[in-house]
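A protein chain is absent from this complex, but the other protein chains hold their places.
The block that comes next holds chain A.
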Amino acid sequence: MLAYTIKRILQSIVVLLVVGLVAFSMFQYVGDPVDNMLGQERTQADIERVRAQLGLDQPFPVQYWKFISNAAQGDFGISYRQKRPVMDILRSSAPATLELAFVSGLFALIIGITLGVITAIRQNGFGSGIIMTLSLIGVSLPTFLIGILLAHLFAVELGILPSKGRGETVIIGGWVWSVFGTQIQFPSWRTGFLTESGLRALILPSITLGLYQMTLIMRLVRSEMLEVLRQDYIRFARARGLRERAVNFRHALKNTMVPVITIAGLQLGSIIAFAIITETVFAWPGIGNQFILAIRAVDIPMMAAYLMLVSVMFVIINLIVDLLYFAIDPRLRVDRTAGGH
């Protein structure tokens, strides 16, 4: 187990280095950051001075090495666009993205499982047909269109939900604790969970972001459930006269959950990483929004940090999933024999 874990971690590090290398080699084609940083009156001397200052006159392997060695020490440099440390920007915009991802993940999971079970149990019902048809929309409509449509309906036409931003936010954390003479500062967190406007502002973006995942989970639960409902043990359970509810939820649903949890875990990564579009549509001040702004301004430190962050996240999630498989899949283990019903 230990050797397996170490091997996986080493592989993950290689993956991160390669992602960084590919990203850096592409930054050369995004445009010239200096052009954005200096006003239209700048002279050639200014351009050269700034290029030298930023190290942009170096070949890209050198730039890459500088970035990686600084990043390894937790220093992602100064944003070209905002001229403040990239870490500060990430730290202040991460709560917005994480809260949004959390709520839309929860929405996708709860609604997805519920609808999946309903459509599986009432397989031929009229309602199931409608839900299944509508779910196609969730899968096929692009996120930005869903977002704009929702904002138009609920903000402009009905005027009941906000179309932009996080509403009122409250800063929590940031306390300083003194433990045995050392100061420990808790990271501060700007949350929208504690105010009414903050919660209302979450509704439309989380639905937009979670809709695809919701339909995915729903369809997965439904097909797994249909599969399980055909199994012998379900028939026997029914034959024994167990109540329908106990059969469906205690026995059938439980056994459909293994693949669902795997998929949901992996999808959480993509919810965070691909919040970009939802954040842009709803002017949500998260990391994805910052990434778009960074691309437009050719803000290399910010883009590099974002890409590394996302790949670290995916690598960690994959690592956990791999390790979970190792723990769950009996075939990977030799010390125990597989048990069964």
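Definition applied: a contact is a pair of C-beta atoms (placed from the backbone, for glycine too) under 8 Å apart; a residue touches a chain by one contact, two chains touch by 3 or more; residues count from 1.
Everything that follows uses one rule, which is that contacts and distances are computed from a predicted model.
S.K.: What is the missing chain called in its UniProt entry, if the choices are "Methionine biosynthesis protein MetW", "Probable glycine dehydrogenase (decarboxylating) subunit 1", "Threonine synthase" or "ABC transporter substrate-binding protein"?
M.R.: Of the names offered in "Methionine biosynthesis protein MetW", "Probable glycine dehydrogenase (decarboxylating) subunit 1", "Threonine synthase" or "ABC transporter substrate-binding protein", the absent chain's UniProt record gives "ABC transporter substrate-binding protein".
S.K.: Consider the whole complex, including the chain that is not shown, and state which of A:44, A:73 or A:124 touches that chain.
M.R.: Spelled out, the listed residue whose C-beta touches the missing chain is A:44.
S.K.: With the missing chain put back, one of A:15, A:30 or A:242 would touch it. Which one?
M.R.: A:30
S.K.: Write down which of A:12, A:143, A:163 or A:311 is the residue touching the left-out chain.
M.R.: Here the residue in touch with the unshown chain is A:163.
S.K.: Taking the entire complex into account, which one of A:68, A:98, A:155 or A:317 touches the absent chain?
M.R.: Of all options in A:68, A:98, A:155 or A:317, contact with the hidden chain holds for A:155.
S.K.: Counting contacts across the full complex, list the positions on chain A that touch the omitted chain.
M.R.: 29-33, 35-36, 38-46, 49-50, 53-54, 78, 81-85, 89, 92-93, 148, 151-152, 155-156, 159, 162-166, 280-283, 285, 289-290, 292-293, 296-298
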